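The complex appears here minus one protein chain, its other protein chains still in place.
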Amino acid sequence: MTLQEITGSAHNFEECMKCTVCTAYCPVVPVNPRYPGPKQAGPDGERLRLKDPEFFDEALKYCLNCKRCEVVCPSGVNVADIIQEARIRYSKSKPKLRDRILASTDFMGSMVRPIAPMVNGVLSLGLTKSIMDGVLAVDKHRTFPKYSFESFEGWFKRNAEASQKQYKEKVAYFHGCYVGYNFPQLGKDFVKVMNALGIGVELLDKEKCCGVAMISNGMSEAARKNALNNSAAIAKVAASGMRVLATSSTCTFTMRDEYPELLKVDNSAWRNSLLLATRFIYEAVSSGRKKLVFRDSYKARIAYHTPCHLEKLGWGIFSTGLIKMIPGVELIHLDSNCCGIAGTYGFKKENYEASQAIGKALFDDIASAAADFVACDCETCKWQIEMSTGNKVLHPVSILAEALDLDLTAEANK
Amino acid sequence: MPKSYKDNEFDVIVIGGGITGAGTARDCAMRGLKVLLIERHDIATGASGRNHGLLHSGARYAVTDRESASECIEENMILRRIASHCVDETDGFFITLPEDDLEYQAKFVESCTAAGIRAEIIDPEEARRLEPSVNPDLIGAVRVPDGSVDPFRLCAANMLDAKLHGAKVLVHTEVTEIIKEGDTVLGVRTVDHVSGGAQEWYAPVTVNAGGIWGHGIAEMAGVQVGMFPAKGALLIFAHRVNNIVINRCRKPANADILVPGDTVCIIGTTSTRVPYEECDNMKVTPEEVDLLLTEGAKLAPSLATTRILRAYAGVRPLVSADNDPTGRNISRGIVCLDHEERDGLKGFVTITGGKLMTYRLMAEKAADVVCRKLGLERACQTAVTPLPGSELGGFRETVKKLWTMPTTYQKATTSRAGASARNIEKGVGLVCECEEVSSGEVDYAIRNLDVHSLTDLRRRTRVGMGTCQGELCACRAAGMLAAAHGCAERARDDMREFMNERWKGNRPIAWGDTLRECEFTNWIYNHVLGL
Partner (left out) sequence: MKFQVIIIGGGLAGLTAGLSLQKKGVSCAIISSGENALHFSSGSFSGDCPEEVVPLFAEAGVVLKGNPAKDSWRFTPSGSMQKVRLAFEDVTLYEEDKIKASKVLIANPEGFIDFPTAFIADGLSQQGVSCKVKSFSLPCLKTLRESPSEMRSVGIAKKLDCRINEVAGAIHKLLDGEDLVVLPQVFGLTSPEPVRALRDAVPAEISFIGTMPPSVPGIRVQMQLKKAFEKAGGTFLMGDTAVSAEISDGTVRFIRTRNLDSHILTADNYILASGTFFSKGLSSTMQKIYEPLFGLDVDCPTERTQWYSEDVFAPQPYMAAGVVTDADLHPLKDGQPVTNLFAAGSILAGEKNAGMALTSTFKVVKKIAL
């Protein structure tokens, strides 16, 4: 080996040039003076922590893990990964009961689903909210995502699974907790669209929550367990040459990038088989392999919001590209800003104000866009935007389901 | 009746603000002498600040030089007590690689034990576990009580304590002449490099603690000290690769010590004889860089892929132990010459040789001679009295002062200032972001630690010593110096000089990320600031 042949250091944090661009774009810094900022918390702090782990500052928990620092970094430093890894490695504080509850999205989902109407009722009662606010420190302003009475998986088994056998081409669907327990409609739309494209849908063998909420709540061990489970399930499908599609940009990002980086779960065997549904459909259509036939009557003025993790994935062009294919659509590209929810972050009482302050720029932008509705690939952004602006938020796949002439599309793809 | 002094009269004049001079000044001042310390540049500008910063256990010398080894381990233990805020108790490994002779290990351990140095053979597997960066191919390892010591902090603390005991300290003041009458040294004539003023100072004893430059000072006094300048080049890496000192278990050779020090680690050294005239301007050659990297990667392979911050070189003040002018009999031990006994020159003492971490013993020997010459019997107290910053008493006050501050600020401030952190005000924001140096810490240094320039400030606070090498902090600190000294022009010239001094150390290793950083720094200072 010739010494120092590589240009950069093998240590990613050493590529930091101290230019401070990350701090300039960090959404947390202007609203929380206790947060040291991505540069100090990330590469600068890493160097100090290597000197002595006691340099770890618990204030790193204020990082949203929105990855905007990484997107803007001119040097390719994985700033947020450095921060999250430091939390995993050095943090001494144990996650609180509240954080465990918020993080255990699929556990909560499966527990409460059978009694969903009651839970939804209780969760929306002012008194309960006040108790949660006081005891669990979940902010009382929050509207809890509603739990659905029937899980997506239940619906799929009863209503769709049998008919998927007729399709020769197949994809597997990672629906995520949100579609699974809170909003099965998106999953139903997904199946509708895929079927219209002549593609059958399968579910993964025992899908578990991708783990993103556990990572951000300091439960990396639990997250790693889920990651290993999902990795095995996806690897099995991918080995057969099938693509695995997801509708959640955050789940997709977590499984592709955070599994190997943070949870040290090797996904090289299947990383490229896991795609966001919009990218898959865009590629299929733009290559001429599949066709979309739209309803003439579909008209909409849509404001598109790029979620942070989609920004980091760099795949927003596929979602907007797809929406732009709809003839009756006028698309407004909202400025790229964090909505402030960042998964479970905004649900915590101590973060509520910061969360809303972060989102303000986006909310103002949405208000001035005067769109019929907002389009977005992320479920937590959807909650935040719907709660904070009153605007309806639809997933691009749901928009397609609405705008397509499903019969003609199915015909065209036969 | 107490003796009365004129303003320019002292009991002893110490020439040289390296660690030896600072230590000697402190020791003499603590023995109640009226002391003047004169330094032509700043503290630790010579060999004191240009070495590994290794707190030797003595193991390195155990086989070849038993006396040095014993001195080292004794002083090692003393420094842990009196200078705890300058010392990092890391421990050290002496590793045997496949190409080394494993039999040397037995002889090494036996010699260490004989010298009173704890030396424990550990399993290679255990060595890899304790220090993951170590070359995994090692076939043997011995654990010894090595450590690291911050030379600037140590020097500054000695100087501060000398002042607290009544010493007068003149930095940026150069001795231009030794004032003699017949066979007696009466004092020195100096020039102040800041004001340009010339002055005379008198004392019955003058101590030459000029390190390698002591050669020239002795000549000025009309005596010869046989010095043999040996250049040693070192590389600083941008972060700590290892947390335990790594040495090779073989006869001492080039680039066989890797020392973790503060936020960085340092590999060294080379050893080349250089002419005395070149001592003021040492440059590291590409060949030296290659050698250091190649050999260094044998200790810790990841050095080959770690960013390098700087290259620098120091000059060891090696002295011939006797009067042999050929330099065949060179010692690394302590040399204390009473020139009255040796050359018939009264009132002049040279203290040289030794090592950074045996400075206290050197100072004790020199102060003993000074006292003897003054006809005084005063006991040395430096082995038992902690330096400012290492006092046990300051703990509660420090905690009280800092507990509301962010964790990193607390840690950074106390890791540098020790118990003196209680005297540091909060200030606004960070000056140096890489090293977490607050404006309060900079203020404290400017007010209390004889800071005249950015380079002086760097030695006392680590401003500009981090990854960005002054890119962000130089301008901020220069602004603070301009305000403190009331002279913007001087501060601006100083900033130019500082950036050039940083560049000198970057140049030999400016490729990859280091070159990127240099380019960025150039944009800021040339284009944005318009220097």
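Odds and ends about this structure:
For reference, chains read A and B in written order, and residue numbers begin at 1 within each chain.
Here is the rule we use: contacts are C-beta pairs under 8 Å (C-beta built on N, C-alpha and C of every residue); 3 or more make two chains touch, one makes a residue touch a chain.
What you are looking at is a predicted structure, and each value in this text was computed from that prediction instead of being measured.
Shown chains touched by the missing chain in the whole complex: A, B. Shown as candidates are B:77, B:164, B:376 or B:488; the residue that touches the absent chain is B:488. Summary of contacts with the chain left out: across A:13, A:294 or A:315, the touching residue is A:315.
The omitted chain makes contact with just one of the residues A:33, A:241 or A:288: A:33. Checked against the hidden chain, the listed residues A:75, A:148 or A:216 yield one contact partner: A:75.
Although one chain is hidden here, its contacts on chain B can still be listed: residues 286, 289, 406, 408-409, 428-431, 433, 436, 438-439, 472, 475-476, 478-480, 482-483, 488-489, 491-492, 496, 499-500, 502-504, 507, 510-512, 515-516, 519-520, 522-531. Summarising the interface, chain A meets the missing chain with residues 2-7, 17, 19-21, 23-25, 29-30, 33-37, 39-40, 70-76, 272, 279, 283, 286, 311-315, 317, 321, 333, 335-336.
Convention: only the chains that are shown with their structure count from here on.
Averaged C-alpha coordinates give centres for chain A and chain B that are 53 Å from one another.
Every residue of chain B that touches chain A in the complex is listed here, in rising order: 238-240, 260, 262-263, 290, 293-294, 297, 302, 304-308, 406-408, 411-412, 415, 433-434, 436, 466-468, 471-472, 511-513, 516-517, 520. Contact residues of chain A toward chain B in the complex are 1, 3-4, 6-11, 13-20, 34, 36, 39-40, 44-48, 50-52, 54-59, 75.
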